[in-house]
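One protein chain is absent from this view; the other protein chains keep their places.
Per-chain residue numbering starts at 1, and chain names A and B are given in the order in which the chains are listed.
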Amino acid sequence: MQLSEDVLLDMHHRMVRIRHFEEAAGRLAEESRLPGFLHLYVGEEAVAAGVCVALNDDDQISSTHRGHGHLVAKGGDFERMMAELMGKATGYCKGKGGSMHICDLDLGMLGANGIVGAGVPIAVGAGFANKYRDDGRVSVVFFGDGASNIGAFHEAANMAAALVLPVVFVCENNEYGEFTPRERTMAITDVVDRAAGYGMPGVIVDGMDVVAVHEAATEAVALARSGQGPSFIEAKTYRFYNHHGVQTLGMKYRSDEELAEWKKRDPIDLFEARLAESGVLTAEDAQAVHERVAGAVEQAIVFAEESPLPKAESLYEDVYSGVTP
Amino acid sequence: MTATVGVIANPVAGKDIRRLVSAASPVSDMAKIGIIRRAVVGAVEGGAQRLLITDDRRALGLRAIDGLSLDAEVAFLDAPPYDSGVNSQNAAAIFRDRGVGAVIVLGGDGTHRDVAKGWRTAPVVAVSTGTNNVFPRQVEATIAGQAAGIVASQQPPIHKVANQAKIIDVELDHGETEQALVDIALVDESFTGSRAVWKGQSLLEMVAAIAERATVGLSSIASRVAPTTRHQPGGVHVTFGEGERFRVPIAPGLFSEVEIASWRRLRANDFVEMSGPGVLSFDGERDLVLASGRSALVTVSHDGLWVIDIEKVMSLECGEAC
Partner (left out) sequence: MTVTEKEARTLTYGAAFNEGLRQVMEEDPDVFFAGEDVGKAGGVFGSFVGLNDAFGDLRAVDTPISEQAIVGLGIGAAVTGLRPVVDLMFMDFILVAMDQIANQAAKLKYMFGGKATLPLTITTSAGAGLSAAAQHSQSLEAILCHIPGLKVVMPSNPHDAKGLLVACIRDNNPTVYVKNKRLLGLKGDVPEDLYEVPIGVANVIRPGSSVTVVTYGRMVQESAKAADELAGEGVDCEIIDLRTVQPLDIDAVTTSARKTGNIVVVHEAVRFGGLGAEIASQVQEQAFDYLDAPVGRVGAPFTPVPFSPSLEAEYVPNADRIAEGIRETLGM
C-alpha cells in the first residue's frame, strides 16, 4: 500500500511550513518583538502534519497552548498568524487572542487553548455535532501527556466513547508537562494505557515518523468516519525548544544529552532522508521547498509588522454576538 | 557460579497499530509490571540467586520488584533515553557475557527477535506479552520464572530441557545482517511507518520458518500451502501475485485475502534472494527499506534460541527427568 507522492510531498510541505514559522516566531520572541507567551511546536511537526493530511478540509481539530503547528497543518495563513502573534488588527483574532488562542474556524481549527485539556471536551462537542448532522466529518483533538491528567480529558474521553462519537484523540506525549518530567507526574508511561479504560482502541506511534503517524491517523479516522466511535493515538515526540519560548527562563530541567538524542531523530530530517532515498524528493528539491516557505514566512513578518494595531474601541467589540448590551 | 536469571521486558510490546486495525487487545504497563513481578518471584523460588533486569525509562522492572523482599541479588541494566529494540538486543549480549543461566523474555515475536540478535543461542523462557505471537506462547509468568530459576541453578544439559529454535538469517548486499524468528516478508511499501503489516495486498514475497496452521499473522499464510512446525527443519518461500486465493487471519480479528503465485519448501541453508524496491518486515514488523537495486539473501537454519520447555523443567524438579 504505497502512499502517493502527493500525500508524501504534502506532509513534507506541512512539516516544513510549521518548522519555518515556529523558528521565525522563536527568533522574534528572542528579539522581544512578540508580546506574551510563546509555546513552540518545533520537534513535533510529524504529529500535526501526519494527522492533518489524513483529514478532509471540513474535518475539525481542537488544539492546545502549543497550537501554531496544528493551525499551520490545517492550512493556516502565515500572514494572519504572524499578525496575531504580534497583536495586530489583521491577525486571525484581531489581536485579541494571540498565540494561545489562535484559530481559524473556516479551516475547522477550533482554537488553540490556554487551559490544559480544555480543548478536549470542545472537540468532543464538535464530534457530537458531526454525528448529529450525519455529515461524515471527524473531529480530532490534540492534547499533551500533561492534559491526560486533567479531569476534562477523562470526562470527554468517556463521553466520546459512551456516545460513540467520531472523534480521534491524538496525544502528543513529549515527556514533559511544562517543566516537570512525565515520570514525576504519572505512574504510567504510555498515556494510551488509559484508552482501554474508556473502551477505546489505542495505539502508540513514533511521533518523529510522519508516515507512522499518518498510517495510524488514517486508520483511526476511518474508524470514526464509519461510525465505529473514537480511538486513541499516542505519538511519542519531543519538543526541541522550551515549554515556553526558545530559551526563556533559562530553566534546566532536562539534559543536553537527552535533547541531542531526540534531535538525532528530527522528524523533518528523517523524512527528507527517506524521500531522497526513494526518489520522491531530491535534496535540492527539498531545499527549494525550505527556501520558498522561508520566504513566505519573511513576507508574513513584514505584513505583520506593517499591520496596524487594533483600535482602542475594538476592546469592547466581540464580547457578545448581536447588539452589545 | 551464582545462579543468574536475566529478565528482558519489552516496554512497548502490545501497543502497536494493530489495536486500531484489528481487535488486538493492548497490554498496559500495569499488566506488564504484574507479569514481571510474578516471573521474578518464580525465578527466586526456582533457585535464582541473582537477577539481572533490563530497565527503561518507564522503570517497569523497578516498579515490578517494589516492595518485594527477595532472597536474591537484583541489578538493573541502564536504560536508553527512548524505547528501542536495541535495548533488548544489548541486554541479551550483556547477559551472555555475564553468564546468565536463563533469560525470561516478556514480549512478542519482535522482542524475542531482538534477544536473538544480541545472543543467538540464549536459553530463554518465552512469555508472550505482544500482539499476535507465534514464537512465544501464552504461559503464566510465575511458572515461567520458576523454570528459569531451576535451569539457572541446576544447570541441566540444555538439550534435555529446551528445544533449539529455527532462525532466519538475512544478509544484505552490503554485508549487513539481520535476523527473524518466524517470518520475513518483502512488502510493497516505501516506509517502515507504523511497522505492522496488516494488508494482505501489500505482500510481495515471504519466507517463513514457522508456518503453523493455528497461528495468526504472516506465518499463517505460508501454513495454507506448506504447513511447517517450529520443530521441523527448513522453511517455506511464498511469492504473491496471480494464483490461488486464500483468506487468512493476518492479525487478530482481521482476515485478509492473499493471492499466492508460487511456493516452495526450503531446506536448511537454501537461499532465497529478495530484491528491492520494498520494505522488509521481520516477524510481521516493517523494519528495513530495501531500495531499488538492492537485495537480501534469506536462509533458514536451526541454530537459534534455546527455548526452554517449562513442562520438562518442572518434571526435572520432580526428579522424573535427567
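We adopt the following convention: a contact is a pair of C-beta atoms (placed from the backbone, for glycine too) under 8 Å apart; a residue touches a chain by one contact, two chains touch by 3 or more.
None of the values given here were measured: they were computed from a predicted structure.
The chain not displayed here makes contact, within the full complex, with A. When the missing chain is restored to the complex, the residue among A:A162, A:M251 or A:A273 that touches it is A:A162. When you scan A:V16, A:V47, A:I122 or A:C171 for touch with the missing chain, the hit is A:I122. Checked against the full complex, the one of A:A24, A:L110 or A:L223 touching the unshown chain is A:L110. Remark: the residues of subunit A touching the chain excluded from display are 60, 62, 91-97, 101, 103, 105, 110-111, 113-115, 118, 120-133, 139, 151-152, 155-156, 158-159, 162-163, 317-322, 325.
Everything that follows uses one rule, which is that only the chains that are shown with their structure count from here on.
Each chain gets a centre from the mean of its Cα atoms; for subunit A and subunit B, those two points are 36 Å apart.
Only residues 1-3, 183, 188-190, 192-193, 195-196, 201-206, 209, 211-212, 214-216, 219-220, 223, 231, 233-234, 236, 257-258, 261-262, 274, 277-280 of subunit A touch subunit B when the two sit together in their complex. Of all residues in subunit B, those touching subunit A in their complex are 11-12, 15-21, 25-26, 28-30, 57-59, 81-83, 188-195, 199, 201-202, 277, 289, 291-292.
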